[in-house]
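Every protein chain but one is kept in place in this view of the complex.
When the chains are written out, they are named A and B in that same order, and each has its own residue count from 1.
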Amino acid sequence: MSEVNSVPLAPPTAPGREHFVRSVLLNPLGLAAVVILVVVVAAAVFAPLLAPFDATAVRIFKVNALPGEGYLLGGDGAGRDILSRLIYGTRNTLLGALTVVVVACAIGVTAGLFAGYYGRRLDLVASWIFDALMALPAIIVLLALYQSLGSSIYLSMVVFGVLLSPGFYRLTRNLVQNVKHELYIDAARVSGLSDLRIMRRHILLVIRAPVVIQIAIVAGVAIVIQAGLEFLGLGDPSVPTWGGMLQDAFQNIYVTPLSLIWPGVAIGLTVMAFVLLANAIRDRMQSGGAAPARAVRREPARSGSSAMAAPADPDIVLDVRDLVVGYPDGGRDREVVTGVSLQLRRGEGLGLVGESGSGKTQTAFAILGLLSPGGRILRGSILFGGRDLAGLPEAGMRELRGRRIAYIPQEPMSNLDPSFRIGFQLVEPMVTVLGISRAEAKARALRLLARVGMPDPERTFRSYPHQISGGMAQRVLIAGAIACNPDLLIADEPTTALDVTVQAEVLDLLRDLQAEFNMSMILVTHNFGVVADICHRVAVMKDGAIVETNEVRELFAKPRHQYTRMLLDAVLEDGDTRAYTPRALPEVA
Amino acid sequence: MDEPVLVDCRDVDTFFGTHHVLKRVSLTIRYGETVGLVGESGSGKTTLGRAILGIGPVSSGRILFEGVDIAGVPPRERRGNAAAIQAVFQDPYTSLNPSMTIEDILTEPIVARGMATRAEAATRVRALLDQVALPVDAAGRYPREFSGGQRQRIAIARALGLSPRLIVCDEPVSALDLSTQARVLDLFVEIQERTGVAYLFVSHDLAVVRHISHRVAVMRGGEIVEFGECDQVTARPRHDYTRRLLLAAPVADPDRQAARRAELRAMSMKA
Partner (left out) sequence: MVRYMARRVASGVFLLFSISILTFALMFGSTKNVASNLLGESASQEQIAALNHELGLDRPLTTQYLDWLRGALRGDLGKSWTSNVRIGEELQRRLPVTLSIVVVSIALMTVLAALLGIAAAVRGGWLDRVIQVGSVVGFAMPNFWLALLLVIFFAINLRWLPATGYVSITASPQAWAASLVLPVLALAFSGIASASQQVRGAIIDALRQDYVRTLRARGVSRRSILFRHALRNAMPAALTVLSVQFIALLGGAAIIERVFAIPGMGSLTVTSALGGDVPMLMGIVVTLVVLVILVNVAIDVINAWVNPKVRIS
């Protein structure tokens, strides 16, 4: 009974425990990082065995010795072996980093956990305190408090940990706040789990990986800053430290510049290992996510399609033939649309119906040339306005979009830029596409707002998206879509996110506009009722292909394909309702 | 006629700051009954459901569960059968912790209530998966390996773990495909007939509510505007708003839809 998981875009999830470590190690950079860190730790633990000489043994004749003169990496300003000092220095470095990380993590994560979960006053107070800590320049404070701390570099590292705890606090608090409202937390509360148990079982799981990443980065920062302080002369001069070695090299910079290299490289490599480890973990976490958004350059399809540019019937506005759309998956292409053909006449409304994963939205985006990053038209043609859109480069598509082909998205609020006024978002594209002046575009926009049913166009024009409701936002988007009088309108589930009463009004609006402007329309939907309300013809899609196309009345009355029949049967009809019979009290199992 | 009632909400009032979200809401749920709660966004239907679950605030009024007032009592402090009230939420992708195995998810409420140890609960898992028609090997897998419909089944199995007398279902099929929707609804009905559990079925979709409910309450702006037998409310509503809700939902028949459109338009003109 296990159904195939057909959801193409899985939401990013926390990694399963089993493969986590292994996959980080499989990443070459991650492996290199782990190797370097293992070497450093081994050097610290086995220093007496590995170091060729005593790190503090002064030999006058080896002062500023060049590499090879008895000392592998040369001698420092006091004639001590640089290599041995490097090896012993790992102890100091690691101890310092460990101190910082433990303190910062303990304070920051704990505070973030409670402040994020309980919120309100605890959050206010904690955030204020940690913001205050963040305002302090760390090195300055550490220098200032140095003597008060008894001139101990380790106590300084403790204070440094305190100064770095805001980073952990912010991270943990934000993560917890994001997770706090997830439904599975609600489910846990309903099940009677105490707050502490919820934090332990659910929230810690989620914050695990980001905190580990932060630890790696903070360790890197700690090492660099500690080296800096030692370079300035803080700390115990009798203990070999990498920063102290740099100070020594600095004092002899005119004599042996070479001795600068080794401690610097040691610091750089160790910190780099931490950062690469952090990156490898982060990459592993995001392995389910999408690649970064890039300019999608359309690959031209078959070059022969331009010969068939003119469709047979002049009344046909859009002619899609054997369209195949795919996304790269490993080495091959995974096809999400597997050969779709459809035709659209002028003024006609076509409903594109299907369940999730049917490819209906991908078909719509392919026509618009707005597939998600990575998506390509692999085969087929899209004939529109005498051209084949499948082979058209981006510049050509840009001319058509907004002017001849328009788009209405599903989710109104997230499709308006929250930082700009609605008026601006209506006017800006009109100026670009139609080449008219700002003033003229504004007048047009106001007329459009009135046409789509806004009670106060002026006010809406001046408003920001967060000041209007979802239904109004969708009308604004419709106004924007019809602004340049397009020939073809592609609407992607335009009413799914709206309340049902608002939905009816918006559907009325779309129908009126379609008739008035004689626009052809493709309406992507999963709702047969919407199709019955507003479309002339309907195509049913399944697994990337169209299984049936017909006039609306025909399809509803006499569905030909089994899948169509199954879908229509699934529509809840006005059958008999359930009758209630009083129950005997059930036994608790 | 004076049968014992499982849930009795009396004049429940809730404020979010100054925003009056629930206004003297009263409704009842009988043993083994499904009461559908319909409304658009902002109607307060979800707030009422959460109040009954104990994870939402109640400013005044009473929520009697088997005669005991549980208004404002968080789930952890509820005792007896009230402690077993469970929920199935809307989003199958975020109602299951993605880092936990199905077995962990299903045993969590049972162990949390101290009704069994981990080991004992583990044997229950098989029975629960059976009840929702999922294979036994699902126990060791993670939510991301399942489809939306299957995840809702898992959520239902989780809810059944405590043998509850009431399950609050908050838009449980709204995020599912049409074909899956029908199957999951049938599962809800089958479970109710087998175990006698009652549902508060919250939804924005009148058709869905009609399919599964015995009685239906319609909410708008924090108030219940109509509450009655399912057939009457969803086919011959008395209140104007319910009528408008009914007419606004499009049906899969072009001619009938055209007629409903005309009727809706006529209603709006009169208003």
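Structure notes:
As a convention for this text, contacts are C-beta pairs under 8 Å (C-beta built on N, C-alpha and C of every residue); 3 or more make two chains touch, one makes a residue touch a chain.
These numbers come from a predicted model, not from an experiment.
Though it is not drawn, the left-out chain touches A in the full complex. From the set A:132, A:515 or A:557, the residue in touch with the chain omitted from the display is A:132, counting the whole complex.
Only one of the listed residues, A:189, A:284, A:401 or A:444, touches the absent chain: A:401.
Touching the chain that is not shown, out of A:48, A:237 or A:257: A:257 (per the contact rule at the top). Interface note for the absent chain: among A:42, A:102, A:143 or A:568, the touching residue is A:143. Taking the complete complex into account, A:276 is the one of A:157, A:207 or A:276 that touches the chain left out.
With the whole complex as reference, residues 128, 131-132, 134-141, 143-148, 150, 220, 224, 227-228, 231-234, 246, 249-250, 253-254, 257, 260, 263-264, 267-269, 271-272, 275-276, 279, 290, 292-295, 368, 370, 398-399, 401-403, 406-407, 409, 411, 414-421, 425, 428-429, 432-433, 464, 466-467, 477, 480-481, 483-484 of chain A touch the missing chain.
Rule of thumb we're sticking to: only the chains that are shown with their structure count from here on.
Averaged C-alpha coordinates put the centre of chain A at 32 Å from the centre of chain B. The touching residues of chain A, when paired with chain B in their complex, are 1-7, 10-11, 13-14, 16-17, 182-184, 186-194, 197, 201-202, 205-206, 355-356, 470, 499-501, 503-504, 507-508, 526-533, 552-553, 556, 566-572, 574-586, 588-589.
Against chain A, in their complex, chain B makes its touches with residues 3, 30-34, 40-41, 53-55, 74-76, 78, 81, 83-87, 89-91, 93-100, 108-109, 112-113, 133-135, 138, 142-150, 155, 158, 162-163, 165, 177-182, 185, 189, 195-197, 204-205, 207-208, 210-215, 229-231, 234-235, 244-245, 247-257, 261, 264-265.
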